[in-house]
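As structure tokens, the structure follows; a few thoughts come after it.
One chain of protein is taken out of this complex; the other chains stay put.
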Amino acid sequence: MDEHDYRVGILGATGAVGQTFIRLLDDHPWFTVTSVAASERSAGRPYREAANWLSGQPIPPSVASLEVQSTEPEAMDCDVVFSALDSSVAGEIEEAFARAGVPVVSNAKNYRQHDRVPLLIPEVNPGHLALIDEQSWGDGGFIVTNPNCSTTGLICGLHPLMDAFDLEAVQVTMLQALSGAGYPGVPSLDAVGNVIPHIGGEEEKLATEPRKILGTLDGDRIEPAALTLSAQCTRVPVRNGHLACASVRFRDDIEAEAVADALRTFRAPAVTESLPSRPDPFVQVLDAPDAPQPQRHVEAGGGMTVSVGRVQDCPVNDVKFVLLSHNTVRGAAGGALLNAELLASEGYLDRARADAATEPAAG
Amino acid sequence: MDEHDYRVGILGATGAVGQTFIRLLDDHPWFTVTSVAASERSAGRPYREAANWLSGQPIPPSVASLEVQSTEPEAMDCDVVFSALDSSVAGEIEEAFARAGVPVVSNAKNYRQHDRVPLLIPEVNPGHLALIDEQSWGDGGFIVTNPNCSTTGLICGLHPLMDAFDLEAVQVTMLQALSGAGYPGVPSLDAVGNVIPHIGGEEEKLATEPRKILGTLDGDRIEPAALTLSAQCTRVPVRNGHLACASVRFRDDIEAEAVADALRTFRAPAVTESLPSRPDPFVQVLDAPDAPQPQRHVEAGGGMTVSVGRVQDCPVNDVKFVLLSHNTVRGAAGGALLNAELLASEGYLDRARADAATEPAAG
Amino acid sequence: MDEHDYRVGILGATGAVGQTFIRLLDDHPWFTVTSVAASERSAGRPYREAANWLSGQPIPPSVASLEVQSTEPEAMDCDVVFSALDSSVAGEIEEAFARAGVPVVSNAKNYRQHDRVPLLIPEVNPGHLALIDEQSWGDGGFIVTNPNCSTTGLICGLHPLMDAFDLEAVQVTMLQALSGAGYPGVPSLDAVGNVIPHIGGEEEKLATEPRKILGTLDGDRIEPAALTLSAQCTRVPVRNGHLACASVRFRDDIEAEAVADALRTFRAPAVTESLPSRPDPFVQVLDAPDAPQPQRHVEAGGGMTVSVGRVQDCPVNDVKFVLLSHNTVRGAAGGALLNAELLASEGYLDRARADAATEPAAG
Partner (left out) sequence: MDEHDYRVGILGATGAVGQTFIRLLDDHPWFTVTSVAASERSAGRPYREAANWLSGQPIPPSVASLEVQSTEPEAMDCDVVFSALDSSVAGEIEEAFARAGVPVVSNAKNYRQHDRVPLLIPEVNPGHLALIDEQSWGDGGFIVTNPNCSTTGLICGLHPLMDAFDLEAVQVTMLQALSGAGYPGVPSLDAVGNVIPHIGGEEEKLATEPRKILGTLDGDRIEPAALTLSAQCTRVPVRNGHLACASVRFRDDIEAEAVADALRTFRAPAVTESLPSRPDPFVQVLDAPDAPQPQRHVEAGGGMTVSVGRVQDCPVNDVKFVLLSHNTVRGAAGGALLNAELLASEGYLDRARADAATEPAAG
């Protein structure tokens, strides 16, 4: 067996994020989907019948014929699970897999604020992986999470600025896509020709998650970053792509040109270089006066590159800009996949597999 | 003849704003549309044929049968003109009417920054009307303007705050409706399922117009308000209703509850009380967590009431809120109509009529 | 008490159709909403809190403060009920009201095909009211229904043609609005930028309901019309307004001009003349090459006038045209209201009230 050849299970495989995992994992060089699991309603049926497949691309044939399993460790024989579970059930199920010795790469929010669980963006805080060693579910299992979809994109733009300057505060208005609410999600009568200036829990996540991600690992804990972030979140009738209109304040004297340069010249850490899903560039800076736009730029880098435009001096704070990221790729399934690739590349998946081989089987 | 009974001409009557003037003036107690004018292409044809009528309501029959005139003072026999002209021609034509002794109530941008021309919102700066006396086109004619559509709504929300507190700065993201770009305006391929983070000239207008409107009349000039405003303007696929996500900073220590109270308790100046198009309330504060929304609240007060919701403390500035206003009513034709009503109520239209009667006819 | 002064109860008052009833009944000259009822979840709460009010207009204050009742005859003291109930519960509840002596004017589908229940459009088949006398729920109660939203509009256009000519067959493609699916209805990810070529049960209703409505009352039963109708129903991202692209075949030799004339000259039966919600005209024929359009014409006649355009000869059948009707007004609450007005005007409500007064109370 090649070093990077892992059997992957998908938890919550029939939902919108689960489907995106399956789409992105099709023909992946390191990962093969070998089992899919969903709620009792779907279990026992072939995936092609259980899933209301939303994408314009067909279901990868190797997955279409899989029988949907129940979300229990003993039902899934795999080296790592990707969790696309709803937060109402993710907490318990993910813990069960971790206790059974299975690495869990989760898109759910349940463990994002857990002291020992990395809230990971490989290009931003790969060092936070060390927290895994502090987890103690038993059997070598562990949990890694990626941030909320709106947080991820914004952080991708803010990290190069924190790296280069002393960032103090961020005021942001989010224009978020419909796919961020999952399926069925937002009723069409609320969406067509409308904007809803409220997304439950979103402004709170944007106030807290960035401070952990951008924080400093200090022994066995993360020291949150000294960054104040205030967000107003709206839902707009766009399918994919969260747009952030941000205005940032520095503790030093920084102008628009310096911000654009910092974004253009930022290089992701070397540890991410060999990851198959790593975008290049990490952030692209667009000069057109009307960029970025969801319809034109959301698929940049296969949905993994974040686009920034309209970088201008701001008379109220210091610099303002507009940032676009793909909420279901970079901000969800693609981000989680990149996390799994980092785990593989850094040996965490092999170590878990070795532990599992030497321990009595779970269940 | 009753004191308030004026013959109205519409300049640029076939365009989107011109049509809205005609719709709002239907059955108006003080004003009767007696002539309509447009470019040479339309002149000479009945209005019903010349206009590509956009509204779901039929053309008022008395206007439908009017012959479209050319945009020249001698072609239009009326007591006041409303200008919905494109800015490429408004400057010259409006001046010609003013010189011919006709009061011009303009929605165009050409004279908004002119030293002697009021940039008027009746509930906000009625005192600026006094500038009219400083105008000297001859013959009693004058020009009054209303602000840009995005500025108007925002100012309606900011004025009560300036009235009550010491407002220092405003950071705002605008989510602007398609009708703000007129017709044909934004191509549908750019609009459907998309957001465009750029509207030509809009961010500049938002940086300058509020300072004049909220400024203080000092003799024969306006002292601009000491307010810093930074805007990011986006176009969203909504028909009507500009949504502003604003965050404001005060020089004093103000919290969300005080802001909501100031908005709720603000009373428009007494001088506006008898105006037929005056909304009540001027600003409504909504408590629902997902309000205001264009689809649900844009028609409040016949499109003249501004709606504010989601008033919250802001960790970066002081208080943030979401504001909605009807861009083609409050922000364009309805605002201009209210200006004309104030001019009538304060005697400016009668005075111009009297001047015109005693002077040799224009042209 | 005036002859036409009735206390109205709304069953299913919190849903989308219930809300439309309340909006249309505001300031109605004959009817006053005195009680509102909904499912157990809402019962006991003030209407303003129980309803997720969808319209841009505020809730009529007299209704906003009503306490929501349970859907039982004894809980509602009124002269007639309008039913906006979901079909999953409408059958039993409507029967209970009829048995308790209450006239039920229903928008639900449950009794539409019942032998003794009129499927009523006042301008089309007012004579079918006589079926009421054949109903025997006891106590003077009865049930009257209006057709499905897509059927109603189409029938309004077909009836004048059946009246004038010998209509044989209709091929129609329906482009139906989102509001036809109620709230929450269609998920936005299925609606935005998409068409769904399927609406459950709709093609079947269009094949059967018209034959009953356009049928002939023969003693105590309806002889279905000898008309073949084939429909393909699609959902399009429009808020209100079902558009029908129809092609019709006659047994005689009829051309487009004759069809347009028949539509233009049709006069609704005299029995409808005094009804407050009766539109004038019943059908309008538009000559513009791009009419009718939902955005421009759906509100014609307050949503009660049906618009027809693009009347052309058809090389496959005889004549083709495009028809637009307001699905939640003409096709639902407005249609039911017009039915209730006909019942009042023809004495059916008074008779039921008299019966109820002389019989022992229900329940």
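Going in written order, the chains are labelled A, B and C, and every chain counts its residues from 1.
The criterion applied here is as follows: a contact is a pair of C-beta atoms (placed from the backbone, for glycine too) under 8 Å apart; a residue touches a chain by one contact, two chains touch by 3 or more.
Bear in mind that the values here come from a model prediction, so they are computed numbers and not experimental data.
Screening C:E92, C:E134 or C:D290 against the full complex identifies C:D290 as the residue touching the chain left out. Looking at C:R7, C:R310 or C:R351, the residue that reaches the missing chain in the full complex is C:R310.
Although one chain is not displayed, its contacts with chain C can still be listed: residues 169-171, 173, 175, 189-190, 193-198, 207, 228-230, 232, 234, 236-239, 243, 245, 247, 249, 289-296, 309-310, 314-317, 320, 322.
Take chain B: the residues that touch the chain left off the picture are 54, 178-179, 183-193, 237, 239. One chain is missing from the display, and on chain A it is touched by residues 53-57, 192-193, 295-300.
Convention: only the chains that are shown with their structure count from here on.
Centres computed as Cα averages put chain A at a distance of 45 Å from chain B. Taking each chain's centre as the mean of its C-alpha atoms, chain A lies 49 Å from chain C. Spacing of chain B relative to chain C, judged by their CA centroids, is 41 angstrom.
Counting only residues that touch two or more partner chains, chain B has 193, 295-296.
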